[in-house]
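Every protein chain of the complex appears in place save one, which is left out.
This part shows chain A:
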Amino acid sequence: MTKHSLSAHQLSAGYADTIILEGLDFQVPPGQITVIVGANACGKSTLLRTMSRLLPPRHGQVLLDGKSIHRTAPRQLAQVLGLLPQSPIAPEGITVADLVSRGRHPHHGMISRWGRKDDEAVAQALEATNIVELAERPVDELSGGQRQRVWIAMALAQQTQVLLLDEPTTFLDISHQVEVLDLLIDLNQQRGTTIVMVLHDLNLAARYADHLVAMAGGRIFASGPPADVLTEANVRHVFGLESRVIADPTSGRPIMLPLGRHRMAKTG
């Protein structure tokens, strides 16, 4: 399986008259899970949007296999690079199978017909996300966790080698968050898909990332293995928060415990 290389060079981007990213360099490790963390408005989502062609850069470029993605035909790019945006919209009354099959969009031109291969891609995506039995249900009737799995299934049906996800666990309770992240690890291990996602929860980020990226002020402040990035000094710099970082007794990964101002003394 070919591993695609995705990287950003001297990237600046923003909206209207605010520049959010400034001269950022970022190399996505192929075949690994990269998680981006950072305080609100540090440019995490902007980075993901610029790297997936949703936002044109002011300066610099994003390269996929050495070619600028902003000069690649959208459909061609969408066959290699997938993105699950923060708030996708489900048309009223659409069924799960129908929505998931929209993921096949970039594989069809104006005249090519739907074939067995497309049905297989959709079935595979439904199985991977464990929603085969929901196939004919309207998406409106599903719970938040189920719905998020449907959106991930749509991104899987796109069968891209690189998948970007903007906060795939927001609005989910903790068990569903873990379920979604486990699913992404399966995908990474079974298909070698390169995954880049933005997560809010630092401990889940450290737990699931191969490569952890901490952003601050529109730049990458620290990146590397979670144990090197999730440190008390970095948390202080990136989030302005005093904390303790200890090792998770199960996984050995770092866990961050915020200190705050209250209830710090042990009480009986």
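Basically, a residue touches a chain if its C-beta (ideal position, glycine included) is under 8 Å from a C-beta of that chain, and two chains touch if they have at least 3 such contacts; residues count from 1.
Here, contacts and distances are computed from a predicted model.
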| item | value |
| --- | --- |
| Listed names "Carbon-monoxide dehydrogenase small subunit", "Iron complex transport system permease protein", "Chemotaxis protein CheA" or "Fe-S cluster assembly ATPase SufC", matching UniProt entry of the absent chain | "Iron complex transport system permease protein" |
| Option from A:63, A:123, A:216 or A:255 whose C-beta touches the chain left out | A:123 |
| Touch with the omitted chain, as defined above, among A:40, A:87 or A:250 | A:87 |
| Hidden partner chain, touching residue among A:102, A:176, A:200 or A:237 | A:102 |
| Chain A, residues in touch with the chain not shown (by the definition above) | 15-16, 49, 52-54, 74-79, 82-95, 97-99, 101-103, 105-106, 108, 110, 114, 116, 119-120, 122-124, 126-127, 132, 135-136, 155, 158 |
